[in-house]
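Here the complex is missing one protein chain, while the rest keep their positions.
Right after this comes chain A.
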Amino acid sequence: MNAESTIARNHQDTGGAEYLSFRLGDEGYGVDILKVQEIRGWEPVTRVPNAPDYVRGVLNLRGAIVPVFDLRRRLGMEPVAYGKETVVIVVRVQGEEESKSIGLVVDAVSDVMRVTSDSIRATPEFGARLDTGLITGMVTAGERMVMLLDVEGLHQAQAADPATEVGAA
């Protein structure tokens, strides 16, 4: 709690935000750290029948049932085998009525970085190859480029995804 309020203050002080960055293959991504609930190691989850392929299943997060999405599959990337570095980032997103928790499987977490709003660049169009709707912008962190992820969109798009209409399964 204390750390969170410190961060919140940092946000105000600098006009920027802190992002948790993580890797998917060679690419760097970031999520607003205020949305991150916790980071946990990958452990097997319970599969949900007839769900889209990126939904790995559900896990027990201290009594709550939380869905776990494979972020690679969600973004249309090639899946990889999970290893020792594979982690689940549990994010809290604002749903239509209430906030929901979602677990995101990523290759590895990197670090926490500060991003000022003027350093964020717009996302270039990649055409149909990549769904850029989930990327709110890009920043350069040292040598690397980090794409900032819209976690709310992750959840909403998932709700509207026709693949979840299981009748056709």
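Simple rule for what comes next: contacts are C-beta pairs under 8 Å (C-beta built on N, C-alpha and C of every residue); 3 or more make two chains touch, one makes a residue touch a chain; residues count from 1.
What we mean here is this: contacts and distances are computed from a predicted model.
Asks: Which of the following names does UniProt give to the chain that is not shown: "TRAP transporter large permease protein", "Cytochrome bd-I ubiquinol oxidase subunit 2 apoprotein", "Chemotaxis protein CheA" or "Ribose import ATP-binding protein RbsA"?
Replies: "Chemotaxis protein CheA"
Asks: Among A:Val66, A:Ile89, A:Leu104 or A:Ile135, exactly one should touch the missing chain; which is it?
Replies: Answer from the full complex: A:Val66 touches the omitted chain.
Asks: Which listed residue, A:Thr86, A:Ser101 or A:Thr123, touches the chain dropped from view?
Replies: Missing-chain contact among the listed residues: A:Ser101.
Asks: Using the document's definition of touch, tell me which of A:Ile33, A:Ala51, A:Leu71 or A:Val87 contacts the absent chain.
Replies: Once the missing chain is taken into account, the touching residue is A:Ala51.
Asks: By the contact criterion defined above, which parts of chain A meet the unshown chain? Give residue numbers in ascending order.
Replies: 45-51, 57-60, 63-67, 100-102, 158-159, 164, 166-169
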